[in-house]
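All protein chains of the complex are present and in place, except for one that has been dropped.
Let's turn to chain A:
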Amino acid sequence: MNAIDVKNLVKRFGDRTVVDHVSMSVAEGEIVGFLGPNGSGKTTTIRMMCGLLTADEGEGTVLGYDLRTESLKIKNEVGYMTQKFSFYEDLTIAENLEFVARLYRLKPIEDHVDRTLGELGLASRRNQLAGTLSGGWKQRLALAACIMHKPRLLLLDEPTAGVDPKARREFWDEIHHLAHGGLTVLVSTHYMDEAERCHRISYISYGKLLATGTVAEVVDNAGLTTFIVEGPRLDAVTTALEGRPGVDQVAPFGATLHVVGSDATALKRALADIEKTHPGVKVRPGETSLEDVFIQFMAGSKDNMA
C-alpha cells in the first residue's frame, strides 16, 4: 500500500486554479521531494493531503484513509510541519511540547516531553520561550513536535528555508534516519542539493505536475543537451549566444557557462563558431544538472497566476 495515493487533485481559489489535476503516489518509507517555483501549488497540495484544505475535485487515500471523508484519522497519523513556524512563541519549549503531547493524548506526558527535549538537546533550555529561539532551533523544535506522536507520514513544507548549511545537513540526516525507521516523508523544497537527497522527486509548476521520478530519470526524461563553455570574457560569449536558435539557456556556473538546449543538433550548430570568434574559449559536452532541467521547466510552463 502506498502512503500517499491521490489522483487528479484540483483546488481553485476564486477563478484561479492553483492545483490542476495533480496525481501523486508515494510508497511507504520513501522520501519524496516536492519541487517547484514559488506559488506553484506545493503548499496547497500538501495542505489538501493533511486535511487542511478540501479538494474541489479529485480523490485518493493518505495512509489508507479516504482523503475526503477520513481527515480526522489522517490528522492523527500525519505529522505536518508548516512553512512558517507555527508553534506558540509565548509558550516555552517544554510547554509547546506538552501541548502537542496532550492533544495527541500521549501518555505519560512527562516522559514524552523529556525524551523529546533530550533528543533535541534542549533539556537545559526547556523553560525558554519558543519565540526567542533562532531560526535553526525553531525548525528543530517544530520537527521534534511533529514527530512526537510517531506519525506514519511526515509532510514538510519548505522546512529548511532560512536555515544554515550545517543545520540543514543535520536536518536531512534526521529525515533519512526517520525514513529508515519506516516513516514516509514528503518534503517541499527549493534547494537542488536537497532534491538530490530524496529518493524521488516530483516537479510542480503553476499547479501542474510536470515530472516525477528519481533525479536521474527526471534529468534523462527532460531530453536536454548541455555544453560547458570555459575561458576568458564569458560575458561576451553570453551576449553572443543568447537568442541564437537552439540555445534555451545560458547560465554562468562559477568560471564556466552552462549552455542548454532541447534540440541537440541545433545547439551544436549554434555553438560551432564560438571557439573561433572568441579566442581562448573552449566548448565541451557537459552533464545536464537538475537545476538546468528545472529552469527549463519554469521557462516552458506559462504563468497562470498573473
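One rule holds for everything that comes next: contacts are C-beta pairs under 8 Å (C-beta built on N, C-alpha and C of every residue); 3 or more make two chains touch, one makes a residue touch a chain; residues count from 1.
Just so we're on the same page, contacts and distances are computed from a predicted model.
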| item | value |
| --- | --- |
| "ABC transporter permease", "Protein-methionine-sulfoxide reductase catalytic subunit MsrP", "Cytochrome c biogenesis protein ResB" or "Probable cysteine desulfurase" - which is the UniProt name of the missing chain | "ABC transporter permease" |
| Residue in contact with the excluded chain [from A:10, A:27 or A:52] | A:52 |
| Given A:95, A:170 or A:275, the one touching the chain that is not displayed | A:95 |
| Interface with the undisplayed chain - residues on chain A | 47, 50-54, 72-73, 75-76, 78, 80, 82, 84-91, 95, 98-105 |
